[in-house]
Every structure is written in C-alpha cells, then in structure tokens.
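Of the protein chains in this complex, all but one are displayed in their positions.
Here is chain A:
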Amino acid sequence: MRPSKQMNFSRRSFIKTSALASGGMLIGFNLFNACKSDVKMPVDLSKLNYNDFNAFIKISEEGKVTIFAPNPEIGQGVKTSMPMLIAEELDVPWEDVYVQQAPLDTENYTRQIAGGSQSIRLAWTPLRQTGATAKQMLVNAAAAKWGVDASECSASQGVITHKDGNTLGYGDVVKEAATMEVPEDVTLKDPKDFTIIGQNTSNVDIDAIVTGKPLFGLDYKEEGMVYASVLRPPAFGQVLESYDDSAARALPGVIDVITIGEKMRKVLDAGKANWSTVIGTSDKVVVIANSTWQAFKGKNAIKATWKNDAKLESTKDQDDQLLAILDGNDLDVRRSDGDVNKAFAEADQVLERTYEAPFLPHNTMEPMNFFANVTPEKVHLVGPVQTPEAAAEVVSALLDRDLSDIHLDMTRMGGGFGRRLYGDFVFEAAEISAAIKKPVKMVSSREDDMTTGVYRPASKYRIAASIKDGKITGYRLKEACVNGNMYGLIPNFFPAAAIENFQVESAHFNSSVTTGAWRAPYTNFLASAEQTFFDELAETLGIDRVQMHMDLLENAKNNPNPNIEYSPERLQGVLKLAVEKSNWGKAEDGVYQGLSVYYCHNSHVAEVADIRMEDGVPKVEKVTVAVDCGIVVNPLGAQNQIKGGVIDGIGHTMYSDFGFKDGVPSSNNFNTYNLIRMGQTPHVDVHFVENNIDPTGLGEPTLPPAGAAVANAIYKATGKRLYKQPYMNHLKLEKVVG
C-alpha cells in the first residue's frame, strides 16, 4: 500500500476531563511509592481503575498506566512498538504499562491503518510528543500542588521529584493534570537517554497467545450470535442466476437462507465506495446457522446456477494480454530521463529480458471473518480489518446509517499481508445482520478465502539495457499488470538517476478477478525482476556485480537533480554491510551465493542468499540481511519482521503458483498450493546499520529483495537464469544421474 499523509498530532486527543465525576474510591493508603520500578506489586493491571488522561494514556491512582495502541495489529508488532514510543517519553517503567487495542476512533486518532509499513515512521514524532506532553502536564500538576515552579520539578520512571526532595507518583496528580492547559512545545528525549526504545520488548499479547486465550476475530463470540457462510460465484465473471436451498434448510442447525448483494451494488452505483472497496457485484446466497460447521455444511448443500456476466478468463488469456501490452507501444510513460531511444539506437549491444509472475492469494492463517450486530441504537462491528475507518464509511452508506452510529472494535488479526485492507467481509457481515436482525459472525472457509478473495495481480516486466563501449547508457522498464499499475513513487526508485537515459512505462488490462495490494505491492515481484536483470547485466558486461552497483549508486549521488525516493548512500551502506557479513565471494565450496539490494517502503535492504544443491535440487541454507531502517524501536520485533519478510519472499517466489481456468481459481486449499514450511526455511542472519535517523518500517521491505538473491544463487549453482515465478516450477534441471 502506498505511504500516505503525515499523521498529525491531534490536540483533540487531549481530552479535557472534568474532575472524575465518579470520584472513585481512593485506595485506603497512599500507594504513590507503588509506581517506583523496583516495587513488584502483584497487580492485575487490567483490573485497575484508570483515569482518562488523553486518548492514548490512562493512569490509575497506583501509577499504573494503560496505553492505547491505535493501529490494527496484524502480526507486524505495532501493538507493542507504538505504545513503546509513548511510554518512553511519558517516562514510566515498561512493566507498569498495560497495552489495550484502541477501537476505531476518528475523533481522537488519525490514520488507524495497517499498511505500507508506515505506522512507526508516521507515529515516531507524534506519539513521542503525546508522551512528553502528558509528562509535562503531570509535572505542572505536581508543581501546582506543591505551590512551586514547574522548572524546579523533574519526572522519571513514573515519579515527579521536586529539587527539595518531595516526590509524587503520576497517579497522585493525574486527575488534576487532566484538567490543565495542554502545553504547546515539549522537548523530546535525546536518543542516548532512551530506556524503552531500542530494548528487546516481547509481544504484549504473548501470554494470551501461548495459552490460547480468545484474541482473534474468529474467536469473538456474543450472546445470541449466529453464524453465516456465504456462497459466492465459483468463477470470476459469473453472477448468481438461481438457487435451490431446500436441501440446505433441511440440515440440522440451519436457521435461514437469504441473499445479499443488492445493498452493496447500490453503494457501488452511487459512487459511495472508497479506495479500500474491492468486491464483486453478484448476489450471494447466505446460510445462517447455529455453528460454523453447520453454516459450512448448509452452504455446501445449496444448489445454485450461475450466468456469465463477463468473459471467464484463463491464465493463458491473461498471459497473452500481458505479453501483448509489453509487445505494444501504447504504455503510459511514468518517468523519462534523457533519450532512451537514442541510447538504444546507438548501442553496441542491448540486453532485454522478460520476467513473469502469477496471481497470488494472501492466505492469512485466519480466514476472513467479521462480526456485525445492526440494531436501531447502533451498528456494532468487531473483527480483523486493516482499514477500520474506510470500512465504517462504506458500512454507513451501505446501511444508510450515520457514521457516528458505527462502532468498530478491532481484534488481533491472524495475518493481513494486505488482504484485510479490503473490507468486503465487513460489508457482507453488516448486510447480513441488517437482513436477519440478529448479531452474526460471517465466517469464510479456507476454500472460500482462497477462491473468492482479493489477489496479488499477475504481472510481467520487460527490462532492457543499452551498452556502448562497455558502459550502461540506457535502461528501459515496461510493466504490464492487471487492474492497475505501480504506484507513483516506484518510478523514482533505483535505478532512476543512476542511468542517464532512463524510462519507465506501464499499462494494464482490466480483469473481473478482484485484485489488490499484497505485502510490498508491485515491488514484491519488480525487485526480483530488476535484481536478477542487473545480475545478468554485470555478467554480460564482464564486470563485478557489487562494483557495478556501487558505481551506479555513485552516479545517482552525483546526479544534480535526481528526484529519487531512495538514498544512494544508504543503499551503498547496506550493500557493503551485506557483502562483508555474508563473506561474499569467499563461501565454502558447494555453497553458491546470490545478491540483491533494494529500497522500498522507506527502508534500505541488501540480502545475500547461500544455497547448496541437494540431490540436484537447490536448498537455501542461509540468507544474510543488512537493513538500514534508522533507529530500531523494538529489536526483537524488528528481527521477527525482517526474518518473516525474507522467508515469506523466498516461499512465494520459489514455490507458490496460482492461476485460473475459465474464471475458476486453480487451487482452493493447502493440499494443492505450496506455502513455505520449516523444512525449506533458511536461517536468516540479520545485521542493522547503526544510526540515529528517524525510524522507518519493516513489515514489507525485506520481502522484495529475497527472490532475486535466491535466483541469482541458483544461477551460480545450475547455470540457469530464472525469469518465471514460482522459480521451482520453471527450473528445468537435467535428470540427476547416480
């Protein structure tokens, strides 16, 4: 998902709470000492009485702190790392902090989105300001209580100290502080004074996860809730014609069978959808039952007929259309420096290659689901969605309800990877609940999830370089994709400004297959194409792969008006670090190495893959990763994202294949679709570039370079260049004899 607007620090997030109306029973004795970090009170943080202080922070009289995590948690770790930013500047011991997931609240929070690896980058200053402002208000309240000047007081680890030695706990002054003026400018800590940021901090939900507590949307339950299973068209391009639900209605536990879709079509026709609406227009048959299993069985018992509303596409048709785009000349020019036509006309030699990748399902481990309870009083929505605000907007149009009637609580999410950017499952749940006037949870089976969802679009790249007198004089990239093209920033990625005559063009064809962002959209395949092309280009020029890249980055550095997104210096930095830490070029015999270096989502990454051949099959043993994401907020969480991105990237580029036959997806479960498993997993060795630059995200940037690192290593081992993913399907190995 493309990075979006800066998260502005909303002053409204400082609720001016009047003195606690409820008064709250003061604990009998003064517990202000309780908030000193060395006092280990067996306190169940979640049960304490907290005073509202601002939208992010509540403090109990005992000084224990609740911090609200504003953004959806899809496994990228922001439910832990964003509260760390607040706690650091609030200056409280982390073990005194209880983190709670914030609901959708556009009054107090901005950009409650999980996407684009932007949460930490955008929240870095605003959330630290939130913590620092709260601390200053507490100090001001203590100073007022003591009748001294605030400058004589300091606050640290939850305790305010006056120069004469008096101390007060944050909990003792929170009620007064909450009613005070919000100070304008607050100073933030110098990174060298950080006590929480930069520390290994484990996942705030880890205790609940390892003991199986209810956390995810699929676990959510409410009194009187029924279950719904939705029958959607089996092929993209088809719509419902008729159905017979008699067999379904006869099954145990089936309460009702309805259809939905009309309300959604009205929203689409009225142009009330928004950027995160990706949904088919067919009517859908919905079986309502007393349990998930009964709902699934009921749905499978529906006999429906479908009619073609658009051409039913097969992979062959889609491939032909994409190749036709590349062969044609009416692509949109996205960036053009110098004169590529001249460079190619005068070239001694041209290297041109075409790279191809399939559609991919997201396959979050938790299939799509959502809870809705539509009543005259309010519309209560609960579940896993990466764009709660956008979803609530569409539901208000769908049900013709005021936006303020929509209350959306976010659960922890069993993976997102971009699939949950699109709220189709929220709209279905809302439309069902409105129809049956009951609280309902819509549940997708794995088969539903893989065959009626939103996919990473298939794409093909044709990359060409012109060579004259042994120099790279021109670079031309053509992108052919489905339903859309690379977002605006990508043409300004490397090698823009590094090659004098440079051009990027793109075009797409529209398919009835619903497509959308998939972890590191567009770059998740473009990086493989580009970084395998440069590997082959270096070989063609007969020059060292690393030196060529360093020189190209040097060109970008010296370019007077580069207009680029990446930093050439920081790409050179990660390249050097990866080369050094991977023992590049000096691997043991039998080990073949491949290199890839890439910028996306504001972070700079280089990867070296080590492979060995085992019975003629390449086995990825190790990947050395060098990452420059500025300050690392939570090293433990950062390592998890980095390793996860690399292995996810390797899995999908090497093993995952997906296509369509007359609109019907080629696979509907894990028996016919390969996700990477432990046995195929390399060890990932992570190295950070140490600096004090403001932090950038890690949810996506290490995935794109992984494919090329492996492909370049496989070339060294087998002599075979790889142009089509998944690589293992297209790696023609001679029969291994003996």
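In this text, a contact is a pair of C-beta atoms (placed from the backbone, for glycine too) under 8 Å apart; a residue touches a chain by one contact, two chains touch by 3 or more; residues count from 1.
In this text, contacts and distances are computed from a predicted model.
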Identity of the absent chain, which is to be given by its UniProt protein name, from "Sarcosine oxidase subunit delta", "2-oxoacid ferredoxin oxidoreductase", "2-hydroxyglutaryl-CoA dehydratase D-component" or "(2Fe-2S)-binding protein": "(2Fe-2S)-binding protein"
Contact with the hidden chain (one of A:177, A:215 or A:517): A:215
Contacting the left-out chain in the complete assembly, out of A:160, A:285, A:413 or A:605: A:413
Residue touching the undisplayed chain, where the options are A:258, A:591 or A:636: A:636
For chain A, residues in touch with the removed chain: 73-77, 200, 202-203, 205-207, 209-216, 218-219, 221, 227, 252-253, 291-294, 363-367, 412-417, 445-446, 636-637, 640-641, 643-648, 651, 669-671, 675-679, 681, 683-684
